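With one protein chain withheld, the remaining protein chains of the complex are depicted in position.
Letters are used for the chains, namely A and B, taken in the order the chains are written, and counting of residues starts over at 1 for each.
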Amino acid sequence: MITLFYLAGAIAVISTAAVIVQTNIVHALLYLILSLLAVAVVFYVLGAPFAAALEAIVYAGAILVLFLFVIMMLNLGQHTRDQERSWLSARMFVAPGIMSALLLGQFLNVMSQIDQDMTITRVGVMEVSALLFGPYVLAVELASILLLAGLVSAYHLAKK
Amino acid sequence: MTLEVGSGLTIGLILGTVIVVAAMLIWVERRLLSFWQERLGPNRVGPFGLLQVVADMIKIFTKEDWVPPFADRFSFVLAPAIIMTVILLSFAVIPFGPNVGVVESNIGVLFILAMASLGAYSVMLGGLSSDNKYALLGSLRAAAQMVSYEVFMGISLLGVVALSGSFNLRTIVEAQEGMWFFIPQFIGFVIFLIAGVAESHRLPFDIPEAEQEICAGYHTEYSGMKFGMFFVGEYLGLVLVSSLITVLFFGGWMGPSFLPPIVWFALKSGVFIAFFILLRAAIPRPRYDQLMSYGWLFLLPLSLINLLVTGAIILST
Partner (left out) sequence: MFKLVKDTLISQVVTLWGVFKKIFVKADTVEYPDQQPYMFPRWRGRIILSRDPDGEERCVACNLCAVACPVDCIALQKGEMEDGRWYPEFFRINFSRCIMCGFCEEACPTNAIQLTPDFEMAEYVRQDMVWEKEDLLIDGCGKYHDYNFYRVAGKQIAGKDKGEALNEAKPVDVRSLMP
């Protein structure tokens, strides 16, 4: 199980890196989808099947479909690819590289201080719902009000 | 050797049966359609034209598998593989009988929804990578249609999930021991039926591949086996939606005991497959804006009200 975790994590990291360096934007999006699916597998392995399924449905299945939808509308061709390639010079990577290296060092430092025995507790749908509608019910209600507002305005826009 | 969930024999049998059934549907659909249109349909090759499937397969396997030089080759080849993979994976969580199935999953319903939403990529990438007007139009339509109808599909299922208290499809079937869910969840059933047709872009909702308007939509540039995978993928989707309706609303494998459970399952799914073919024969295709406004302005509120009423009734009893 833990090898599956490392495998999925490696895929997620590599494909995310590929999203950055890829010049063809459709291929970059494909890598992003792959990265999200790998994260979903990571969630599943770590004992959160509900979060894994939602990751696949909401992020990979809905949001990125809309990304791809917009890209189809934009009619990108060879010139955007050339533009992208001209931006991706080695000099561009220096500052973000230094900053993410600092962040990685900090992260590793924090990780080394917590206990190593990682016990996986499986969190099912029931447990998630009990938490959502128990202690966090206020946040859920706020989010639902936001969604309702979105729904009403979408209805209004569609009615026009 | 007895069948059990997850054994190699079961998996092989399910995979083989599903693919053979999907291939046979090509013949079944043509035959049934022609009966409803007062024709005879393909009846020349073999008894009742049964070998027409074989002839079609020989044809499609030996056709030239052509990738247009202007296409984005990577996405172009990937697209038909996605739809086959995604739909075959969806069959993994479906309980075909009391002890027949591939995996036991506690998130079965969510898994199927996730796979259905990933299926949209096949259509979109196919259309986008073809670099063709018709294909692009088809995939634009498909993207909007599939994302929209996924919403109602998910919400219409929640009533069933609330009644049975589980995302596990096997538990859902077992919860229908007393009463099949299409009686308390009739509105959910109707919405799921409509959304299922739209998800598998079958007629009357085949707007992404409407032949009369945009050639063949997203698979305009495809030929040979890649086209065949789209084609069989559509029929696999039909089988998937039919068996899902059976599992979720019509008690899965349950039925009087003079027939084995798996036969009951096949019979019920077969009825729905025939019903989908009847839909194709009878109902004309709506316009694109009609489809979208019908979904968002009618089906979405209806499914939300259905969920609300279901929740209220469950709470009050």
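The working rule: a residue touches a chain if its C-beta (ideal position, glycine included) is under 8 Å from a C-beta of that chain, and two chains touch if they have at least 3 such contacts.
Because the structure is predicted, anything quoted here is derived from the model rather than measured.
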In the full assembly, spell out which visible chains the left-out chain is touching.
B
Pick out which of B:V20, B:L40 or B:A81 touches the chain that's been left out of the picture.
B:L40
For review purposes, identify every residue of chain B that touches the missing chain, sorted by number.
34-40, 278-279, 281-283, 294, 298
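Here is the rule we go by: only the chains that are shown with their structure count from here on.
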Distance between chain A and chain B based on Cα centroids, please, to the nearest Å.
28
Where on chain A does chain B make contact in their complex?
24, 26-27, 30, 33, 49-50, 52-54, 56-57, 60-62, 65-66, 68-69, 71-73, 124-125, 154-155, 158-159
Give the list of chain B residues in touch with chain A in this complex.
72, 74-75, 78, 105-107, 110-111, 113-114, 116-118, 120-121, 124-125, 127-129, 136, 139-140, 143-144, 146-147, 150, 154, 167, 293, 296-297
